[in-house]
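Take a look at subunit A:
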Amino acid sequence: MILALLATVLIGAGLIFFIAGTLGLLRFPDVLCRIHALTKADNIGLGLVAAGLALLGGSWAVAFKLLLIWLLVMAAGTTAAQLVAGHSQAEDER
Partner candidate 1 sequence: MNPADLLVWLVLLPVLLAALLFVAPEGWRTRLGQLGTLLCASLALLLAWQVLQHGPISVALGNWQPPLGIRLHADGLSALMLALTALVALPLAAHAPAWFVRHEAAQSRAGAFFWPLWMFQWAALNLLFLAGDLFNAYVGLELSGLAAVALVALGGQRAALEAALRYLLLALFGSMLYLLGVALLYGAGGVLDLTLLGAQLEADHASRAALLLITLGLLIKTALLPFHFWLPAAHANAPAPVSAILSGLVVKASFVLLLRIWFEIFHPIGLGGAGEVLGALGIAAIIWGSLQAMRQERIKLLVAWSTVAQLGYLFLIFALAVELAWAGSVLHALSHGLAKAALFLAAGNIVLALGHDQIHRLHGAAGKLPLTFFTVALAGVSLMGLPPSGGFAAKWLMLQAAIDLGRWPYVVAIIGGSLLAAGYLFPLLRHALAGTHDPRQREGERLLSRWLEFPPLLLATLALLLGLMALLPMSLLSGGMPVSLR
Partner candidate 2 sequence: MSGVTLALDLLLGLSLVWLAWRTLASPTLFGAIVLFIAFGLLMALVWARLDAPDIALAEAAVGAGLTGVLLLAALADLQQGDNLLPVREPLRGWLLQLILALCALGLFTLLTLALLGLPSPPPSLAGQVLPRLDGAGASHPVTAVLLDFRAWDTLLEIAVLLLAVVAAWSLGSHPHPNPRIVGSEVLQGLVRVLLPFAVLSAGYLVWRGGFAPGGAFQAGTVLAAAGILLLLSGLGRPFNGRHWLWRALLASGLFIFTGVALGTLLLGGGALDYPAGLGYGLILAIELGLTLTIGLTFIALYAGEQDAAEERE
Partner candidate 3 sequence: MNMALWFTLVGAALAAIALHAFFSRRHPLRRLIALNIMGSGIFLVLIGLARLYPGTLPDPVPHAMVLTGIVVAVSATAFGLVLLRRLARLGRGET
């Protein structure tokens, strides 16, 4: 019961980060700011959701898989953000 409550809180908090990130993506003026909002918020947001789900999953194996997913998404997200930023910088300099 306490576990379920904790999980709900974690997932809810994660969703708030997602919403904030999405708002930033939509409202911020330029590419770099948008990336900033997106990656910061989504990394933590996904982490919180994954943590909440891990509590609900009920086994270490599930928790480990969720951890792996979080790490891989962070690695991919970081790389993509870096590539987009580099591309936008190159466009600006042209």
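On the choice of candidates, all candidates are chains of the complex that A comes from, given by their letters.
The criterion applied here is as follows: a residue touches a chain if its C-beta (ideal position, glycine included) is under 8 Å from a C-beta of that chain, and two chains touch if they have at least 3 such contacts; residues count from 1.
Note that the structure is a prediction, hence the values are computed from the model and not measured.
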item: In-complex contact partner of subunit A, selected from candidates 1, 2 or 3; value: 2
item: Subunit A residues touching candidate 2 - in the complex, by the definition given at the top; value: 72, 75-76, 78-79, 82-83, 86-87, 90
